[in-house]
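The other protein chains are all here in position, but one chain of the complex has been omitted.
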Amino acid sequence: MKPSTLIYAAFALAMPFCPIFLNAYWTDVFNNVGLYAILALSLNVILGHAGLFHMGHAAFYAIGAYTTAIINTSYGIPVLWTMPLAGILAGISALIVARPIIHLRGDYLLIVTIGIVEIVRIALINNVFDITGGANGIFGISRPTIFGYRISKPDQFFYLIWGFAAISIFLLLRLEHSRFGRALMYIKEDEVAAGGSGINVAQHKLTAFVIGAVWAGMCGTIYASKMTIIAPESFSFAESVILFTIVILGGSGSIPGVILGAFLLVGLPEVFRGLAEYRMLVFGAAMVLMMIFRNQGLLPPGPKNYDITSLLPAGGRK
Amino acid sequence: MEEFFQQLTNGLAVGGIYALIALGYTMVYGVMKLINFAHGDLFTIGAYLGLTLLVSMGLFDKIGPLPAVILLAVMVMILVAIIGAMLERVAYRPLRQSPRLSAVVSALGASIFFQNAIMAIYSPKFLVYPHDILPKSAVNILGLDIPIMRIILFMSSVVLMAALYFFIQKTKIGTAIRAAAIDQGAAKLMGINVDRVIMLVFCIGPALGGAAGLMVGLYYGQINFNMGWMFGLKAFTAAILGGIGNIPGAMVGGLLLGVIEALGAAYISIAWKDAIAFCVLILILIVRPTGLLGERVAEKV
Partner (left out) sequence: MVFQYVLIRGYPDTPVPYFTYNRFADCEPKGSATFKEDFMKKKLFTLGFLTVAFVALTLGSAWANTIRIGLMCPLTGSWASEGQDMKQIVELLAAETNKAGGINGAQVEIIVEDDGGDPRQAALAATRLTTKDISAVIGTYGSSVTEASQNIYAESGILQVATGSTAIRLSEKGLPLFFRTCPRDDEQGMVAAKTLGELGFTKIAILHDNTSYAKGLADEAKALLEAQGKTIAFYDALTPGERDYNAILTKIKSADPEVVFFTGYYPEAGMLLRQKMEMGWNVPMMGGDATNNPDLVKIAGNKAADGFMFLSPPVPADLDTPEAKKFIDDYTAAYGNAPGSVWAVLAGDAYRVIVEAIAQTKETSGEKLAAYLHNEMKDFSGLTGKISFNEKGDRVGDLYRVYKVDAAGAFVLQP
């Protein structure tokens, strides 16, 4: 077994026991890490696999969270039932938003996505259609209940969040190894060649965008029910920057890298709480240094190993 | 009707600021194809340095307002130019051969670093420029009461832009910059020291940005560490509006964006003022990505 697989297995086994050893505060930190990890994984599909420079991911997160909040507070539907709806709405908005801009080249796409996240935030603050609660946000969102079991303490949320994370990781691994995933990686490497090989580049990019958005929307549901109040400030451009950085610094395109990135970027500042003012300073400097010295990230996706012999015809090489 | 003209003059004054900052973005992009996210923060640094110099040297008491402002502007521009050159050396030069994304992330990191450095060095509070040093009266032109400072602001922006235009079009170094912007490889073959040119661009662009920062500080009186973010993003929109990589485009784009914003705020809604700027950005990128004055480049955008 490769040493990396052993490490991942050990990690996966150790995680369920964490709430027993950690106090409520650290469990909550791990919860935050988990949420950011899932969000970063969803961004990974867009940025890491498809290679689209997307800095507006917080917008879809916001749409998912607000959908849940509005439906839950207006109609009383239990939070977890709104999760698919939140995801779908986020996905639809991604479709609407991305369709005209999908063909833009890297830098331009970056700026446009920044603009989008700002517009969403301003729309939320200005209480568009009078349902978003304005700068107030929406409060009184109920806690999630699974078969009557109410989840409110950090320990309980831990299992919900990391359980969802485990499902996400599994699904994303399947995606990575599927035909769609391979097509995305081809597009990332060389768009023109991919197009020449018969891949509908625009459609694949759009699908990747939508998948990432749907996942972010569902994550928004969990966030909304965890905080019970949501406000537009939580979904600003800074959030998108953090997510973007997690993916890039962790290793874009690699799932373990992204999770490690989430732990470092969300967990470490909590460890260094005492130096709160210098946290972001170090963050910025770290970004620059990482790009100069190790620009593929901490845990870049490993080289793909293909077993050639299995691809050869049965009779052996001619 | 009077309101319309008042808003128009508002827009032009703010547009002048956007234009100055946009010039920095457009010059860097033209030569390096890199969006320098840290440019907005260089603008902020200009404002803060201006304040420090102003307060510590007490210039206004010694030489009188006009020469003092000019001296201050020159000092700030030189200092910010140095910081800009250092930024390029540290954060961007090692990444010349790396994929585009690394440079973008590095720019972001530099931006975050600057913002927080300013916050740590100065204070998270709003800092205030000393009052009562500049004329606050209003001039009556064509029946409108326009504050004299607004006119001064606009004229200063125009003067700086004209100086830059002259520099780029008529001098030898300016031609070198334009050559490097068109094709770095060919420029090298022509004997142009591209490294030197890039460093120069990173001196001029931030210098203009720093001057804009100083003007904002003097005009509005209040600065804080994250004002570069909003101004920078809007200036970038202005640069794209005019055609990125195109210097007259940045000037036109800046003024135009200022006016659109002011009129939009007046006639559509104040609360959506920023959203209007972003909508303009998205529209331009969808409809005419090369910008108003941009050349039809063969590049796929």
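Letters A and B mark the chains as written, and numbering starts fresh at 1 in each.
Note that contacts are C-beta pairs under 8 Å (C-beta built on N, C-alpha and C of every residue); 3 or more make two chains touch, one makes a residue touch a chain.
Every value quoted in this text rests on a predicted model; they were computed, and no experiment measured them.
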Note: the excluded chain touches shown chains A, B
From B:Ala266, B:Cys279 or B:Leu292, the answer for touching the chain not displayed is B:Ala266
Touch assignment to the omitted chain, from A:Ile20, A:Ile96 or A:Ile308, lands on A:Ile308
Across the whole complex, the chain not displayed is touched by subunit A residues 3-4, 7, 22-26, 28-29, 32, 125-126, 134-137, 139, 152-154, 227-229, 231, 233-234, 260, 263-264, 267-268, 270-271, 273, 276-277, 293-294, 296, 298-299, 303, 305-308
Hidden partner sits against subunit B at residues 2-3, 6-7, 10-11, 14, 97-99, 123-126, 128, 131-132, 136, 138, 145, 147, 149, 216, 220-222, 224, 226-227, 230, 261-262, 265-266, 269-271, 273-274
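The definition used in the following text is that only the chains that are shown with their structure count from here on.
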Distance between the CA centroids of subunit A and subunit B (whole Å) is 34
Residue set of subunit B touching subunit A in the complex reads 33-35, 90-91, 94-95, 98-106, 108-117, 119-120, 229, 233, 236-237, 240, 269, 271-272, 274-275, 278-279, 281-282, 285-286, 289, 299-301
Interface with subunit B, subunit A side, in the complex: residues 53, 100-101, 104-108, 110-112, 114-116, 118-119, 122-123, 125-126, 237, 241, 244-245, 248, 277-278, 280-281, 283-292, 295
